[in-house]
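Take this structure, written in C-alpha cells, and hold onto it; I'll ask about it next.
Only a single protein chain was left out; the remaining protein chains are all shown in position.
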Amino acid sequence: MSYDATFRVWRGDADGGGLQTFTVAVNEGEVVLDVIHRLQSTQAGDLAVRWNCKAGKCGSCSAEINGRPRLLCMTRMSTFGEAETVTVTPLRTFPVIRDLVTDVSFNYEQAARIPAFTPKPREADGNHRMQQVDVERSQEFRKCIECWLCQDTCHVLRDHEENKAAFSGPRFLIRLAELDMHPLDTVDRRDAAQDDFGLGYCNITKCCSEVCPEGIHLTDNGIIPLKERVVDRRFDPLTWLGSKIGRRPKG
Amino acid sequence: MTATAPRGTGGVIPGRGDGGPAPRRAAIPERTLRTDRWWVQPLVTVVVLVLFIAYSTFRAFQNAHYYATPYISPFYSPCITTRCEGDSFPEFFTGPSWISPAIYILVLPLGIRLTCYYYRKAYYRSFWLSPPACAVAEPHRRYTGETRLPLVGQNIHRYFLYAALVFNVILFYEAFRSFRDETGEWGHMGLGTLILLANAVLLFMYSISCHSCRHIVGGRLNHFSAHPLRYKAWTWVSKQNARHMQYAWISLFGVAFADFYVFLLATGTITDLRFF
Partner (left out) sequence: MELERHEYDVVVIGAGGAGLRAAIEAHENGARTAVVCKSLLGKAHTVMAEGGIAAAMANAYPEDNWRVHFRDTMRGGKMLNHWRMAQLHAQEAPDRVRELEDWGALFDRTPDGLISQRDFGGHRYARLAHVGDRTGLELIRTLQQRTVALGIDVYMECTVTRLLTGRGGGAGDDGAAEDGGREEVTGAFGYWRESGRFVAWQAPSVVLATGGIGKSYKVTSNSWEYTGDGHSLALQAGATLVNMEFVQFHPTGMVWPPSVRGILVTESVRGDGGILKNSAGNRFMFDYIPDFFRKETAETEEEADRWYDDKKNNRRPPELLPRDEVARAINSEVKAGRGTPHGGVYLDIASRRTPEYIRKRLPSMYHQFKELAEVDITAEAMEVGPTCHYVMGGVEVDPDTEAACVPGLFAAGEVAGGMHGSNRLGGNSLSDLLVFGRRAGLAAAEHALRRTGRIALPDEDLADAARAALAPFDREGGENPYTVQHDLQQTMHDLVGIIRTAPEMERALERIAELKERVANLSVEGHRQYNPGWHLALDLPHMLVVSECIARAALQREESRGGHTRDDFPATDDEWARTNLICSRAPDGSVALTRQPLPQMPAELAEVFEEVSAS
C-alpha cells in the first residue's frame, strides 16, 4: 500500500527561500504531517514545522497545501492522486521564521487588545444560571482552536500587510461576537468592533468560513450578526434618532 | 506588557497589495499555488449575473408586454402609474409616457439584492476580484472594505428588507388576483397563476431568510430563554438563512422566468395553459 510521492516543500527564512523537491514514501492512512515527519527523520533533520496534538485539536500545524490553508494533521494523503505533486508552503500572511514555521505573534497582539470578559455578579447561591439555548451561540465560537487559518486566508490581511494596523482578522471578530452574545457579559463592544478592530474591513467573502477546520460558521453566525449589532448602534437612523431625542437609552 | 514576550519582529512594513509577498513573509512569487480550477465559480457568477442584468434592464425599459390578463410581470409589480397596462395596483400618479412604470419601483428590489450579504460576497469576489477565490491574491493596491462611502452604505440593508417585505405582500396580492379570469370572475387558474404564486413564494423566502431578518427576529437578543417565541422564530429563520444563497439564485431565476412567461403571453407567442 506504500508508494513514493513527490513533495515540494518551501524551505528558507525571511531572507529568502524556495520550493525544494523530495521523493518520499507514503503509507496507507497517512496525513501530510506524517510525510513531513518522515522527511524530518530521514532526509531533512532540521526541517522546521510546528505541530502538537496531531489530532486536529490544538491548531498548531497550519500551513498551505497546494495553495490552500489547511492543518497538516487533518489533510489525508488519500485526497491526492499518487502521481500528484503535493506542495507545502508556510502561511503567507505572517512573517516566516523558518521553513513551514511562521511568526504568528500578530494574533497574540490582537488577542491582548480585546476588552476582557466582564461578568455580572453571581446569584445568591454562588452560581451563574444560564440556559443551554443562551450559551450555544457563543459556544460555537469557543470551539475555535486558534489555528489562524482564517487569519491567513482573509484577503484583507493576506494581500494587504498595511491593513494589519486597522483590522484584527476574522478570529477576533468572532471573539468579539462571542463576548457580545455571552449571556453573562456586561460590556458593549460594538463601537470597539467597528472602530478598533476594523469590522468594516470585512467584505464577507467567507473564505474564513470555508477554511475553518472546526466548521465554525464565522461569517453567517459571527461576523454578520456582529455587523447587524453595529448597525443597531451606528447606522440605523431610527435608533440614532431615538438616541438623539432621548427616547432610547444610549448603549 | 501583555501576553507575548518580545520577539524582535521589527516594524511592520506596508504590503505591496499586488499579490507579491510583503517583506519578511515567505518569498513565494506565485499569486496562488492552488491547483484546482478556482476561476470557474467567479466566472459563472459573472456570466449569470450579466445575463440577468441585461435581460432585466431590457425588460424594465421596454415598457411593453408586461401584462397579459390576468397576469402582470413581477418586474412591473406594483404598477403604480395611470399608464399601466391592465388593471392592477392602485394607480397613484401619471408619469411621462416615455418612463417605464418599472423604473419607479426598480430601486427597491435592486437595493435588497445589491446590499444582500450573500450577493455582496458573490460580486465582491467575481466582479471586483476582492478576492477572486480564497487564497488567490487580489489585484488591488489598496483595500478599505466597507469602511467608507459608498460601501459603508451596505449597512442600510435592513431598510431594503422592510421594503422588500412590502413588495412580497404585493406580489402575493397580484398572484392572488390571478385567480380571476379575463372577465374578472373568480375561479380561474392557469399555469401563469402557479408561476406568479411560486415567484411570490420564492421571493418571500429570499427576504425572510436574509441575515438582517435573522437579526431582527431574534439575533439581537442575548437571552433567548426569556423570549421563547422569538427564539422559535429565530431558529426557523436561521434554518432558512443557511439556504439564503440557494434562495437568492432560485428566486432570481424565478422572477426572470415569471416575467418571460408574461412576455410570451403578452406577445401572443404562447397561450396560457388553463386548468379551470
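We call the chains A and B, going by the order they appear; numbering starts again at 1 in every chain.
Here is the rule we go by: a contact is a pair of C-beta atoms (placed from the backbone, for glycine too) under 8 Å apart; a residue touches a chain by one contact, two chains touch by 3 or more.
Remember, predicted model here, so these are calculated numbers, not experimental data.
A.B. asks: Which listed residue (A:Val31, A:Ile65, A:Cys202 or A:Leu218) would be found touching the missing chain in the intact complex?
C.D. replies: A:Val31
A.B. asks: Can you name the residues of chain A that touch the chain not displayed here?
C.D. replies: 13, 27-31, 34, 40-41, 45-60, 74, 76, 97-99, 101, 103-104, 108, 111-112, 114, 116-117, 119, 122, 126-132, 135, 138-139, 142-146, 179, 182, 184-185, 215
Heads up, the rule we're going with is that only the chains that are shown with their structure count from here on.
A.B. asks: Enumerate the contact residues on chain B facing chain A in the complex.
C.D. replies: It is residues 2-4, 7, 9, 12-17, 19, 21-28, 30, 32-35, 117, 120-121, 124-125, 130-131, 134-135, 137-138, 140, 142-147, 151-152, 155-158, 211-212, 214-215, 219-220, 222-225, 231, 241-242 of chain B that touch chain A.
A.B. asks: Applying the document's contact rule, which stretches of chain A touch chain B when the two form their complex?
C.D. replies: Contact set of chain A toward chain B: 10, 12, 14, 16-18, 64, 66-69, 84, 87, 89-90, 92-96, 102-103, 105, 108-109, 111-112, 131, 133-134, 153, 155-156, 158-165, 167, 180-183, 198, 200-207, 210-211, 220, 224-225, 227-232, 234-236.
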